[in-house]
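Every protein chain of the complex appears in place save one, which is left out.
The block that comes next holds chain A.
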């Protein structure tokens, strides 16, 4: 039934988050949320959907938790606390939940799985399928993470003061990993990453990097129908059919960026993505702006990959000579990252040295393992040296 599925998506995280706060028991919280949904599945088609589905589910889940605890003869104090959650759940419970799920004392893969299970409410079997492991492996991973939270007493709270910034960076890294995993082939994970980031944004409206990350996701996701050709191969940005891009998503991202200050790397990445997304044709791309954003990004994150992208951007904005000069800063990854050679080849071709460019394209092709990419590089070499 649709209403139950919708209620599941909208209310799962809040119900689980509140039950964890009042019972301290992660498994009990999940089981009771699950039971409440099963009850809804049985009753709503018969009795109609309640006026406040979230409140209804919360009450049923809370009563279920109370039953279980009563039977387990938990001390009165805890029972009273659970009974007292008649009041609407405190708004920051989901925030506590997401910060605890992403605690750095848990393994990264456990953080990702736990976030999907307890905050997003995905089933263990769906998470297992998305990460290409068996359901029993995923169940073990989740159980181990929950045991560690209890045994090591990982606190159920949002960190304060100096710790907040550091820990928020960790939460955003989990969302970023989730999105990229989705982008590379499990669309459900990209959708969940966007949904979770949206939720985090409403819970922490003052954190600009959360809004920037949401904008970045929306911009990348807007190309999902244009990124691959009929045979499933990746289509480069300048060859994509821009009519297939998701315009409403791009418009939302641009609006978010208009009201979001630039205070971190995601803000810069999102602005670069927006320059691409708002160009009607590849030749309309605002390369000078992209080059400036990359200058900023390279200053706060001086990594060779960013140096590579910066060199490419400057190559388009200020000519191939400038691009080739900046590419020097990316040469240390030349052996692991054939894109460096391909970028050098492209800049060399645009500088007019076709023979050397063709040699470099062939060198890049030889170092590339991806079939379609290698074919594309060899085609470029053949065009330059017929």
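Rule of thumb we're sticking to: contacts are C-beta pairs under 8 Å (C-beta built on N, C-alpha and C of every residue); 3 or more make two chains touch, one makes a residue touch a chain; residues count from 1.
Methods note: contacts and distances are computed from a predicted model.
This figure omits one chain of the complex; the name its UniProt record holds, of "NADH-quinone oxidoreductase subunit E", "Nickel transport system ATP-binding protein", "Anaerobic dimethyl sulfoxide reductase subunit A" or "YciI family protein", is "YciI family protein". Of the listed positions A:153, A:258 or A:280, the one in contact with the omitted chain in the full complex is A:153. Considering the full assembly, A:105 is the residue among A:105, A:244, A:366 or A:382 that touches the omitted chain. Shown as candidates are A:5, A:108 or A:163; the residue that touches the absent chain is A:163. For chain A, the residues touching the chain absent from view are 103, 105, 150-155, 159, 163.
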